[in-house]
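A protein chain is absent from this complex, but the other protein chains hold their places.
Moving on to subunit A:
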């Protein structure tokens, strides 16, 4: 166990090397756009992490922005997850419906989400509603497509069996179609989670709270260390979200595969 832990640590040998090179190189360059990482960390602590340990060291600025951002991100992700899965499965099970809306979906997917931001700002005025709408619209496509593909790939034998046993529509959905589409749905949800972070930042750049607006403020006041700090903060957030998702996915899919084996 301990040996495994150290072996894992050893594998990270390049990380301190890169950090050291980064520090030395930026100190040697003394370029205002490339502050050394040590200064970025100090700046991050001054700006956001000078609070008490009970709030994960976040101070009032951080507490006023980070939870809001996360809330909007998760709200948009949840809405697009539910809508995307339901509509996607419907699309996957009904070729006729799919034929009718396919061009619309292809078009919606091809729209670059940031280009929609001015439109959403005009429609909903700046605020949480507009931000959640932007996130939802921008990230729903991967879920939709993957759910449709998953639903299309349901084993016909399972469907026949469900028909023979006269499963109700709801029961067929929850016990046959949804479980067999789950791996694909998770692939889509994971893609849309990383997209959600991007759209969260974009949609907050023009607002007054959230990590995106912190980034904008730092940029406007030429606080380069603050800008770098915000980028690192967002990277860390993205990394953590992805790790949490992977753990949940592994749990959900282990159940899925062992259930498949039992059958």
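A few comments on the model shown:
As a working rule, a residue touches a chain if its C-beta (ideal position, glycine included) is under 8 Å from a C-beta of that chain, and two chains touch if they have at least 3 such contacts; residues count from 1.
Keep in mind that, in the parts below, contacts and distances are computed from a predicted model.
Of the candidates "Biotin carboxylase", "Phosphate ABC transporter ATP-binding protein PstB", "Thioredoxin" or "NitT/TauT family transport system permease protein", the chain left out of this view carries the UniProt protein name "NitT/TauT family transport system permease protein". Only one of the listed residues, A:36, A:113 or A:210, touches the absent chain: A:113. The chain not displayed touches subunit A at residues 11-15, 18, 33, 96, 99-104, 106-119, 122-123, 141-142, 145-146, 149, 184, 187-188, 190-191, 194, 197-198, 200-202, 205, 215-216, 218-219, 224, 227-228, 230-231, 234-235, 237-239, 241-242.
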